[in-house]
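Heads up, one of the protein chains got dropped from this complex, but the rest are sitting where they should.
Chain IDs A, B and C follow the sequence of writing; residue 1 opens each chain.
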Amino acid sequence: MQLDILTVCYLIGSVTFILGLKMLSNPATARKGNLIAAGGMGIAIFGTIFLYQTDNGKGLHNYVWIFSGLIIGSIIGTLAAKKVKMTSMPEMVSLFNGMGGACAALISAVEFDHVYREFRLDTNSFADSVPFVHYFTISAGAIIGGISFAGSIIAWGKLNGRIKDFSFNGQHILNLLVLGFVLSIAGFTYWSHASITNIWFLITLLSAFVYGVLFVLPIGGADMPVVISLLNSFTGIAAAFGGFLYNNKVMLTGGILVGAAGTLLTMLMCKAMNRSLMNVLIGSFGTKNAKATVGKQQGGNYKEITINDTATCMAYANKVMIVPGYGLAVAQAQHVCHELEKILDEKGVQVSYAIHPVAGRMPGHMNVLLAEADVSYDKLLEMEQANDEFKTTDVVLILGANDVVNPAAKSDAASPIYGMPILEVELAKSVIVNKRSMKPGYAGIENDLFFQPKTSMLFGDAKKVLQQLVSEIKNL
Amino acid sequence: MQLDILTVCYLIGSVTFILGLKMLSNPATARKGNLIAAGGMGIAIFGTIFLYQTDNGKGLHNYVWIFSGLIIGSIIGTLAAKKVKMTSMPEMVSLFNGMGGACAALISAVEFDHVYREFRLDTNSFADSVPFVHYFTISAGAIIGGISFAGSIIAWGKLNGRIKDFSFNGQHILNLLVLGFVLSIAGFTYWSHASITNIWFLITLLSAFVYGVLFVLPIGGADMPVVISLLNSFTGIAAAFGGFLYNNKVMLTGGILVGAAGTLLTMLMCKAMNRSLMNVLIGSFGTKNAKATVGKQQGGNYKEITINDTATCMAYANKVMIVPGYGLAVAQAQHVCHELEKILDEKGVQVSYAIHPVAGRMPGHMNVLLAEADVSYDKLLEMEQANDEFKTTDVVLILGANDVVNPAAKSDAASPIYGMPILEVELAKSVIVNKRSMKPGYAGIENDLFFQPKTSMLFGDAKKVLQQLVSEIKNL
Amino acid sequence: MQNFLQFITENQQMIYVVILMIFLGIEVIGRVPSVLHTPLMSGANAIHGVVIIGAIIVMGKSNDDNYLALILGFLSVVLGTLNVVGGFVVTDRMLEMFKKKK
Partner (left out) sequence: MQNFLQFITENQQMIYVVILMIFLGIEVIGRVPSVLHTPLMSGANAIHGVVIIGAIIVMGKSNDDNYLALILGFLSVVLGTLNVVGGFVVTDRMLEMFKKKK
């Protein structure tokens, strides 16, 4: 009876996960979807605590340990999630993902320990006493969980700048060798003498960590959101192996669901940037190519503009469109940007923002950034809307954006970003670009826009420039 | 071993069904999807024939019967499917669907017979010797299959005009009563004396047929595609019960898949016509309302035009757009329409067709109709494309279409078709409407378009009118 | 109630398969354009012809002297085959008409 109710709890859990994920992929229902999945998770967790029975009909014990673990985890988790700055979200997700991976690896370790204690006095190998499927499930959980854990920690470190990009020739070959080592040791353990398998298992786990580190290390820091999404699907698969191990349906379905959805999401993310997953993992552009293409400057002429002129130009315009990009985010200039918008608004200028979906370093980066600065939602135009508006816009102010306004994406089939939809700012009457230099952006390519007659460059750090601009306009 | 291979066959079958259905819902892959599903079906069928084993390890016998059944079915099925006229497709689908339903019902009947032979000497009821789930599965398959069979046959009869719409007051109440009767008898059988359950079962089956007939009879003939789609999902569910019965995964998954997809498809079909499923089943418009609204004619003035004038008007236009509708289909005027198009083309007039997705009486009706008459594909414009073109069109010729060009769908919130996307023919310079009278179309409502100054009416049967038009233009 | 819960536990795998399949059926055709409604209906119709497998099993298991089962079984094999073969062929013919645009 008790177990029957638990089955139903798990069924509810699985269904809420599917529903939740489905709703999460639609802006109108996303928030509700998250809550529904959370509710199902709660039911599955408390169902397990109170209704689970082992094969011999006993319930769980060690409640004190379990509840203290739950309480400690909840408090830390909630605080961390509430405190984190909006722009550090990917770091946070990466860290949480690492925790999940570690959890899966630990479970496998404990299960291995069970098996080991039973068979360590066996004079033969595991292969003689443990079914292969059982051993396979345990070590797959450990390895995948371990890779996900170590990789996530590195991704976290890269995102908050503690760990620098690091790559050398032959890195990819080394990685393959380490991966091969992990798999061979894992296989070897099964057939080795039962009394020492614990050492081999430990080596497997540790080398999985090493592989996780090496896997993420060479990938460009700016590509971390993609990597996190990939590691996210790894953890899902590790959780699914846990589900196999305990013949637990909700773990199995939840894990597989995330594993599949995470893999697709990773590919969708790459597609939104018009790159392939391979390209991200091997890290060809953003690192090497960047330097290569900077060389072949087209050497056109560009026009500079002073803060003073910019202020006049904007204050007397009818309609201004602001295009925020990665530079705005790193300069932390969202608040002063909002200030600029308000002042212009007071002067009767119609101001809105053109938001490119992959502007910045994570999808939706600009939305959260401007939301943090209290910019009102109806001022944020999506790409399609914005492209309709540019025709009637007097001044476009580009703040630290580059690739997302690069016309090469439309015109130059040889360009690495060819095919990516862009903001067509050239349709406006005039364009003012703020960045610190003529250096290229993320994709490492030249931007023709800067050399067009209607474009003027306004060099300087986005935050400083905006502050000066605001005071200039006030003084007009 | 043999059974293990069969499991894999079934797994392949299930996967191909999912893939096939997915591909069927995308124009680019639809045909391949159909073939993939067919391939999977073949694997599942031949796997069953050669690899199936009963519980006691024996294979199947009666191969002669089985193969003759397969061969007869295949020959008749292929011939029928190849011979049928394109516009009679829904009839054909309905008939095939009925066969599936009958097949499910027959299987249940044979299984019931098995159970009955075992327990008929029992002095007690089935309830004492047969598990409820087993009995439930058998009778659910019989009832749902029976309803689907009888309903499909009626739908087929209605579509080819052999059966007329038939409804009377209280019909819906009668239907509910019959349904209640079917279910009570089915329940009663389980608890009745085992030796006479066969009679009760027969009554259940027959009254399911009666319900199927009564269910479809009052629904307007024009709504049959929706009804067929609904019965299609019924047969899917009946097949799934067969899967339960034999613990057969491919039947179960295939049946459920079609049951779910068919239900959604039914709703999507209703939505494309801007109606609710309830509305279709209760049959409120298209039958009664039609007569009601015809009364309140707005009595505007309309302008007539002669064949002669139409010919001149079209022959000297630069760009003509033809809007085909249900009237063209019933008049079988697609071939002469294609002729008109060719003649105009020779005269240097640019001609294309504006295809509304629900023009006619089945989705895609106009596409298959014009394809049958060899109209080339790039002349068929989808609704959105067509709406962009009307602005630059000189003459729109509407052939037996009515609701799909009714501006009330955009402007009159009280209209039953309000919200349905329409072809915006008023954007063109002039509009010529061919129909036989001022009577309304399917939705039974007045059409303002006919009373507008730029519209001229060209009364007559579509085929005759087009023939005259062609010869007139030739003589110009 | 308890019976019902027990039924769920005993058949939980089956129930999972059914629920997931329902979700899939709905998701998979969620974006179908209206012109494809008729061919899709027809394709789905062919797929539920999988019920023929039941007919084959019935036929292949029935004793040589059970004429009722033999006749009904034979009939159901014929009807099921009609559903499957006719369904796929007619769908293919229909889709031939819709060839690719542009």
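Please note the rule applied: a residue touches a chain if its C-beta (ideal position, glycine included) is under 8 Å from a C-beta of that chain, and two chains touch if they have at least 3 such contacts.
For clarity, every value in this text was computed on a predicted model and none was experimentally measured.
A.B. asks: With the missing chain put back, one of A:Ile45, A:Ala127, A:Leu183 or A:Ile282 would touch it. Which one?
C.D. replies: With A:Ile45, A:Ala127, A:Leu183 or A:Ile282 as choices, the missing chain is touched by A:Ile45.
A.B. asks: Which one touches the absent chain: A:Asp122, A:Glu372 or A:Asp461?
C.D. replies: Here the residue in touch with the unshown chain is A:Glu372.
A.B. asks: Spell out, residue by residue, where the missing chain touches subunit B.
C.D. replies: On the side of subunit B, residues 1, 3-5, 7-8, 11, 14-15, 18, 22, 249, 253 touch the unshown chain.
A.B. asks: Where does subunit A touch the missing chain, residue by residue?
C.D. replies: Contact residues on subunit A toward the absent chain are 13, 17-18, 20-22, 24-28, 30-31, 33-35, 37-38, 41, 44-45, 48-49, 52, 54, 59-63, 65-66, 68-70, 72-74, 76-78, 80-82, 84, 86, 89-90, 92-93, 95-97, 99-100, 102-104, 106-107, 109-111, 113-114, 133, 225, 228-229, 232-233, 235-236, 238-240, 242-246, 248-265, 268-269, 272, 355, 357-358, 362-365, 367-368, 371-372, 377-378, 380, 382.
A.B. asks: Going by the touch rule given at the top, which residues of subunit C touch the chain that is not shown?
C.D. replies: Missing-chain contacts on subunit C: residues 13-14, 16-17, 20-21, 23-24, 27-28, 31.
Simple rule for what comes next: only the chains that are shown with their structure count from here on.
A.B. asks: Once you draw an edge for every pair of touching chains, what topology comes out, line, ring, star, complete or other?
C.D. replies: line
A.B. asks: Starting from the mean Cα coordinates of subunit A and subunit B, work out the distance between those two points in Å.
C.D. replies: 46
A.B. asks: Measuring centre to centre with CA averages, how many angstrom lie between subunit A and subunit C?
C.D. replies: 42
A.B. asks: Which integer distance in Å separates the CA centroid of subunit B from that of subunit C?
C.D. replies: Computed from C-alpha means, the inter-chain centre distance equals 17 Å.
A.B. asks: Multi-chain contacts in subunit B: which residues touch at least two other chains?
C.D. replies: Where subunit B is concerned, no single residue meets two or more other chains.
A.B. asks: In subunit C, what residues contact two or more other chains?
C.D. replies: Within subunit C, residues 23 contact more than one other chain.
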